[in-house]
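Every protein chain but one is kept in place in this view of the complex.
Now for subunit A:
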C-alpha cells in the first residue's frame, strides 16, 4: 500500500471547556470511500469539519494533534487555511447552492476564486464536473437558470459538482443525503462509487445501511472516541468491540 492520503494523529477537538473529540488516530487511503458512523453527538461531524479547518470559523473551538494531508500538516503554524480548503472539498447536510447564481455559476464558483476567467475553460470544467455528479443531462439546457429552481436532489448533486470542479484531493460529505428522498439518495450513493476514480471520499452518515452500501472502510465514533476503524465488511459482520456490535446491530443509536 502507498502512503495514506490523510492521517489523523491524536486529534482532539474542544468547544470551550467541552471536549467533543478525544485523541482520534485514523488514516485514509487514496481512492476509497470511508464512512464515519455513530449516534448523534458522537463527534463524527466535528471530526469531519476539522479536516477542512471549518472550526477556524467557530469562536472557542480548538483542534489539537496532527492532521496530515498528503504529507502536509494542515494545522502546522504558517499553513494557510484558505489554501488547505482548496485541496479539500465539502458537501453539506442541506443542499446549499448559492441562490443568486445560475447553475453554471454555482459549479464554477470555486474555479473563479482561483482567478480562472476563460469562458471555454470554465465551460469545460462545468461540463466535466456536472457529468461527474451525474447531473449534466438534466441541466445542460438550463445552465443559465437559477440554481434554486432545481429539485432538492439535483441541488445536492450540484453542490457535489461545485466541490468537484476544483479537483479536491479529498471530498468531505456531511450526511449528504439526510435531507433527500430515497430516490435522490440512491442516485448519490451510486455516484460515490464512480467518484473514487477522481477523488477520495470521507462521509459522515447517520444511516448504517448507507455506510455498508457505499464505503470501503468504516469508523465508529462514540462519545468523542473512535471506537473502531476497519474494513466495512469486517466492522459490520465481525466487529472487534462490543460497543460497535451493539450499535451496528441496532441495539442503540
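Note that in this section a residue touches a chain if its C-beta (ideal position, glycine included) is under 8 Å from a C-beta of that chain, and two chains touch if they have at least 3 such contacts; residues count from 1.
The rule we apply is simple: contacts and distances are computed from a predicted model.
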item	value
Listed names "Formate dehydrogenase subunit alpha", "Phosphate transport system permease protein", "Serine protease" or "Ubiquinol-cytochrome c reductase iron-sulfur subunit", matching UniProt entry of the absent chain	"Phosphate transport system permease protein"
Of A:44, A:162, A:187 or A:229, the one touching the omitted chain in the full complex	A:162
Contact residue for the chain not shown (choose from A:94, A:142 or A:243)	A:94
Sole residue of A:14, A:66 or A:86 that reaches the chain not shown, by the stated touch rule	A:86
Residue numbers in subunit A that touch the chain omitted from display	52, 54, 57, 82-83, 85-90, 92-94, 96-101, 109-110, 113-114, 146, 148-149, 159, 162-163, 166
